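What you see is the complex with one protein chain gone and the rest in place.
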Amino acid sequence: MNRPIRLGMVGGGEGAMIGNVHRIAARLDGRFDLIAGALSSDETRAAESARALGITRSYGDFRQMARDEAARPDGIEAVSVCTPNHLHEPVSRAFLEQGIHVICDKPMTATLDQAQALADLAGRSDALFILTHNYSAYPQIRQARAMIARGDLGTLRLVQVEYAQDWLTQDTDSKQAAWRGDPERAGAGGAIGDIGTHAFQLARFVTGELPDRLAADLTSFVPGRRLDDNAHILLRYASGAKGMLWASQVAPGTENGLRLRVYGDKGGLEWQHDTPETLRYTPFGKPAQILRRAGPGSTQDGSRVPPGHPEGYLEGFANLYAEAAQAIRSGTMPDTLPGVRDGLEGLQFIDACIRSNAADAAWVQVTP
Amino acid sequence: MNRPIRLGMVGGGEGAMIGNVHRIAARLDGRFDLIAGALSSDETRAAESARALGITRSYGDFRQMARDEAARPDGIEAVSVCTPNHLHEPVSRAFLEQGIHVICDKPMTATLDQAQALADLAGRSDALFILTHNYSAYPQIRQARAMIARGDLGTLRLVQVEYAQDWLTQDTDSKQAAWRGDPERAGAGGAIGDIGTHAFQLARFVTGELPDRLAADLTSFVPGRRLDDNAHILLRYASGAKGMLWASQVAPGTENGLRLRVYGDKGGLEWQHDTPETLRYTPFGKPAQILRRAGPGSTQDGSRVPPGHPEGYLEGFANLYAEAAQAIRSGTMPDTLPGVRDGLEGLQFIDACIRSNAADAAWVQVTP
Amino acid sequence: MNRPIRLGMVGGGEGAMIGNVHRIAARLDGRFDLIAGALSSDETRAAESARALGITRSYGDFRQMARDEAARPDGIEAVSVCTPNHLHEPVSRAFLEQGIHVICDKPMTATLDQAQALADLAGRSDALFILTHNYSAYPQIRQARAMIARGDLGTLRLVQVEYAQDWLTQDTDSKQAAWRGDPERAGAGGAIGDIGTHAFQLARFVTGELPDRLAADLTSFVPGRRLDDNAHILLRYASGAKGMLWASQVAPGTENGLRLRVYGDKGGLEWQHDTPETLRYTPFGKPAQILRRAGPGSTQDGSRVPPGHPEGYLEGFANLYAEAAQAIRSGTMPDTLPGVRDGLEGLQFIDACIRSNAADAAWVQVTP
Partner (left out) sequence: MNRPIRLGMVGGGEGAMIGNVHRIAARLDGRFDLIAGALSSDETRAAESARALGITRSYGDFRQMARDEAARPDGIEAVSVCTPNHLHEPVSRAFLEQGIHVICDKPMTATLDQAQALADLAGRSDALFILTHNYSAYPQIRQARAMIARGDLGTLRLVQVEYAQDWLTQDTDSKQAAWRGDPERAGAGGAIGDIGTHAFQLARFVTGELPDRLAADLTSFVPGRRLDDNAHILLRYASGAKGMLWASQVAPGTENGLRLRVYGDKGGLEWQHDTPETLRYTPFGKPAQILRRAGPGSTQDGSRVPPGHPEGYLEGFANLYAEAAQAIRSGTMPDTLPGVRDGLEGLQFIDACIRSNAADAAWVQVTP
């Protein structure tokens, strides 16, 4: 095994859901050692979290962390950015400017301007920028992408993608909800930013196509909520394909219901996140086939255990980290690994939704 | 048992899918005797079909059938209308004017004008007009309607309804496809008329709410097709609820994929047609419950056999016929039985879709 | 259409579950007219039931019915036997001796002696004897049988069959339960007779193989119950294949859970009754295929509506009646239609279970 990559983390202190996910994902295949962190902007709490997590070097300020680590011979080679959205850009910038690779949670930034700026910076940097659109790293999603690329579905016509949750059905004082509902920290998107970008990226990743126009009807159902908690979106592709995207955080009984269905003139593919190891392939006029992770007819990549031994969310997330490790070691981004392009497209998507919604769900260009 | 109702049929000769469905539905509970028919506009073929089906009196002309049957002491009391859409209005009119009850397939008519005219006529007639929106007669759909009416979901927020088929994915020369693709016979709606109206009515039936605005993006994917084969529709309700409706006949691997999901601020309900006996009820913050036809916590109405003995499409259709028999015998329409209001709303829906689509999916009033 | 067959019924008065099922099944395809009945041994109640069901000729005594109907020019051609088990033999005998075809519910008789006697009689009779093992008439069961017969699974090794219900979990005073729990009327088998015979016949029908030995562990879990309510059975086939059969009426949460799985050295097949239109086919080393009723790769026989329009229990039962009608008209039994051989095997199965259980679940010959 290659020596593990020395990793730092910004944000993601104790109690944060996604910070722990990044840590497990980094650790699962043994390719990273988490050794430094600025886990909180409060220096004392940062230090407590670091100690609890067994992280050696703790910082109260991410800029200082970037400078100091870059200066050390044993400094971190990569950093995981697990802060609320509005800090993604400054944090990523600080590390990229020091030549430290960045693995950043989504959406890439809080604003489209930030996204453009970060994309520009990353384009000039030798350090890699990786965006954790983790759902695109499930083996059966990779399988779907490959099947569509090789023409198994024929000409694409329809994309149906949805991402439904229920945790914001009623008012909640959870820490997770607090910053996600605050435009200062989350950006202009509520559900569209938090989960809509995942759905958008997943469809884009699997089909290889980016819609050129959309019409979005956004709603904040819960009184007092400042950002959308539900989005109904129509999509149009330059190819003539069309789609629908539903993102909701107020659908009681759904959990983390990401679902993608793609249909062409020769067949269809269906995948849903609660059974991520199963891909339903329906060649037109033939029996449906059930393609299983690591099973007959499916990619053997991205699997740690044989079919029937369920791998899930953390393994999918770890696949991104494993691919990131490989990219970092080799110095090149594979085209399956989400990066600044995906991040920029995500912010363009959010921006287009806001513009369309402001115009009563009129059609707008996704990439103006 | 009450004496069976003497029934006639117009259209639905041998080879017609839906004619046979009506016959089985009428026969299944033994409440109708099919004794007369104008099964084809070609008198010879009508007679052949009648003979093959064991129907005593055959007519080549539906107007004559209406007059003659009305004049007989043993004439039919009700007629099933199983023709292509453009004949629904004239056929229904002919029989209603003779005081003969009409059980008509959907959509109610080919045009909105016809629908309005027929609604007016039916309003003045002593004879009943029943529209076979059969999906609304599944016991678990009735159960869902009752639960929403009594507030189990709280205030409704979201309606997700879809109806996906694949039989028109490629060009086909089936008889079914021929008239459905012909605006002269089908009316202005393709998929929206044939199956979209079912989806629209189902959501309306279950929620009790009619959207007041919609935005529709219609497509004809198959070259040469003159009517839509796919529709992406956004819905807005006066109550503030919102919805999405997808109707497609070009989604390979779907069969007859009608699916309804409704969410309120207190819970959700999910139903799909491939498992019509199961209703998934998800009170917010509690475990999901699986409500089964005739099972614990579910209505015992509309069932012929205990849970676990699957009842399906024909039984659901037969429920409408059974309810129709009861309505005919009692002379009153129960509010669960689809009639002219549903028919008129269906044509308003089609019309609104056409208008919206013509305006690039702009919002239009459903009921202008 | 051929003229409908004139049908009589013995047993199955109002309130009887299975009588109504037979009536619907007979009526569904329009091939039978139910015109005479001895629906109860109490002449007054028989007449009331007949009147309520619109049956013209009512008898209080089945022997008189058999004689009188045989003597009429418009007498019944076939009779449905829907009595408790102990009457199956005398009723069937009475009609067969008059040359009237018999469609009898299962198990064929209450005792093995009766079964042997009835088999002998039927062998000598010109009238047909048909046993309503309805589950074997589902299209996807026929499909499974054909696939195994043509070798799709290779050499058969394993049969896993189960039939689990929960309605007898606790003591009940239902009419259905009363006679089923009474050895005088049900025979020696409780669950093994009522549902075990279905499971046994289904496995036998699909595989084409009859186990030659079994070991049965029978239990009556509910205090005071005189017959088994649960059976655990091991099977051995002469071919070397082996199997397990579980029949239970005390498994809370199961409804009518008949399930069959068959495995050979080249592939497997799985079917379960709650989704009777789906057959899962798993060729070894290839993706699983989902074979759907009337869909690609599946038999088109036994279907009334296209795939995706669920057909269920009543349609499956009606398939048997349709096949019975064809057999009666043609005078020959197709080998797919269950008859005396199946009935005799069913009683041999019950008898073998009783013998094995009495010997502490020792192996016994199924056909001594």
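We just call them A, B and C in the order they show up, numbering each chain from 1.
Here, a contact is a pair of C-beta atoms (placed from the backbone, for glycine too) under 8 Å apart; a residue touches a chain by one contact, two chains touch by 3 or more.
Since the structure is predicted, the reported quantities are computational estimates derived from the model, not experimental observations.
The chain omitted from view is touched by exactly one of C:Leu131, C:Ala199, C:Val250 or C:Ala324, namely C:Val250. The residue touching the chain not shown here, chosen from C:Pro90, C:Pro183, C:Pro283 or C:Pro306, is C:Pro283.
When the full complex is taken into account, the listed residue touching the unshown chain is A:Gly257, out of A:Gly257, A:Pro287, A:Gly302 or A:Gly343. Only one residue in the set C:Arg57, C:Lys266 or C:Arg355 touches the chain that does not appear here, and it is C:Lys266.
By the touch rule set out above, chain C reaches the unshown chain at residues 153, 157-158, 160, 162, 166, 169-170, 215, 217, 219, 221, 230, 232, 234, 236, 240, 242-244, 246, 248, 250-254, 261, 263-268, 270, 280-284, 288, 360-363.
Panel shows chain B; residues 281, 285-292, 295-298 of it touch the chain omitted from the view. On the side of chain A, the interface with the absent chain consists of residues 1, 3-4, 17, 20-21, 23-24, 27-30, 51-54, 165, 167, 254-257, 273-276, 292, 295, 304-315, using the contact rule stated above.
Here, only the chains that are shown with their structure count from here on.
Under the touch definition stated at the top, chain A and chain B share these contacting partners: C. For the pair chain A and chain C, the distance between mean C-alpha positions equals 55 Å. Residue numbers of chain A whose C-beta contacts span two or more other chains: 281, 288.
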